[in-house]
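Shown here: the complex without one of its protein chains, the others still in place.
Now for subunit A:
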């Protein structure tokens, strides 16, 4: 039989590898969005036009909200490292709430785009692309919220410190990634109008 120490070691290796899986997912997701932004660049270069819109102001607010949520998540991770689970939970809930607010703001952004006539089904593919990238980004937010929930669940169930930190870590990797991803997409769309 394998000794307990060895088993413990194998669990740690397992957690480390799973964390690595999240990193790899970040890479492949980046490439998917890279595919769309490359499409956009080539489209713009060959047609001589971009989306040509003034992006709704509400996207500024949503960007701010998302940044704030990342700060909260950072504080949650720090609280966990300090062994303060109730503080971790508080900040995780903040992250979760801000994530929801971000989603609501994105919907508002789309509806104001829609009202100006810049609709999804458009003969300017660049405008359709604004919806595609922001829509798929929002899907990532939904997945991110699931990560936050799993961290929260771990915190309430009082899982071991190692497992709790593992859950917190992969939540952080993923959430900060989608934060940076949105900033990239937003700046990209602002610069290439």
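In this text, contacts are C-beta pairs under 8 Å (C-beta built on N, C-alpha and C of every residue); 3 or more make two chains touch, one makes a residue touch a chain; residues count from 1.
By definition in this document, contacts and distances are computed from a predicted model.
A.B. asks: As a check of understanding, state which of "Cbb3-type cytochrome c oxidase subunit I", "Hydantoinase/oxoprolinase N-terminal domain-containing protein", "Peptide/nickel transport system permease protein" or "Maltose/maltodextrin import ATP-binding protein MalK" is the UniProt name of the chain not shown.
C.D. replies: "Cbb3-type cytochrome c oxidase subunit I"
A.B. asks: Among A:31, A:54 or A:97, single out the residue that touches the unshown chain.
C.D. replies: Checking each option in A:31, A:54 or A:97, the one touching the absent chain turns out to be A:31.
A.B. asks: Pick out the residues on subunit A that sit against the missing chain.
C.D. replies: With respect to the unshown chain, the touching residues of subunit A are 1-2, 6-7, 10-11, 13-18, 20-22, 24-25, 27-29, 31-36, 38-39, 42-43, 46-47, 120-125, 128-129, 132, 136, 143, 146-147, 150, 163, 166-167, 170, 174.
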